[in-house]
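Below you'll find the structure, written out as structure tokens, and then a few comments.
Left out: one protein chain. Kept in place: all the others.
== chain A ==
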């Protein structure tokens, strides 16, 4: 289980997180929604230890994320970044197998390549793209390579940061389906951040809404539409008027 207790984070005078409390059950798919600039990405980076919270505690399976060997801790995670964040200088298969070519998960190059090609197939890409460089791929293909990299080492926890941003609706649907299938198949705990409501409905077991630095509402996806929270209702229906200011 991932647990956040009273997590605060500020950048200079700007308070981004103002006491976030959130539990994500093991093996479940939590989607965090919220407007642009509300601190969703910062929240993920706090869990990963990329950003240190000013106050509060974050634990994964009872262990504080800042205790012990951080590399070993991160070995349990996979992450799909918003822009895929593929390494330009490496061919696709080496991007996917990055973790398998070095460090504690290192294995022979031929094995790592075979696993990379298998993961590429899993996300609907043929072995032909294995030797291409990221710049030669379309945005949708890059996202899929990023997804293959996130699952390459069969992580127990996977984070998806805006997985469908910048994709056409069909490709967004493909990515949503892939995420749902992979999370179910691997039994992984997943946290996705997005403001795409189609993604929310396709991916989520439960939803949390982040607004003004705190979790405004959280609950199972099937209770989201009937929830009385006016911020949540404004957000999921995309209304310009309501408690959330359109201009932030």
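We adopt the following convention: a contact is a pair of C-beta atoms (placed from the backbone, for glycine too) under 8 Å apart; a residue touches a chain by one contact, two chains touch by 3 or more; residues count from 1.
Note that in this section contacts and distances are computed from a predicted model.
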Per UniProt, the name of the complex member that is left out, chosen from "Xanthine dehydrogenase small subunit", "Exonuclease SbcC", "Malonate transporter MadM subunit" or "Phospholipid/cholesterol/gamma-HCH transport system permease protein": "Phospholipid/cholesterol/gamma-HCH transport system permease protein"
Which of A:83, A:108 or A:220 contacts the chain that the document leaves out: A:83
Residue among A:98, A:160, A:217 or A:235 touching the omitted chain: A:98
Sole contact to the chain not displayed, among A:45, A:119, A:144 or A:195: A:45
Sites on chain A contacted by the missing partner chain, in the whole complex: 45, 48, 50, 71-72, 74-75, 77-79, 81-83, 85-89, 98-99, 102-105, 149
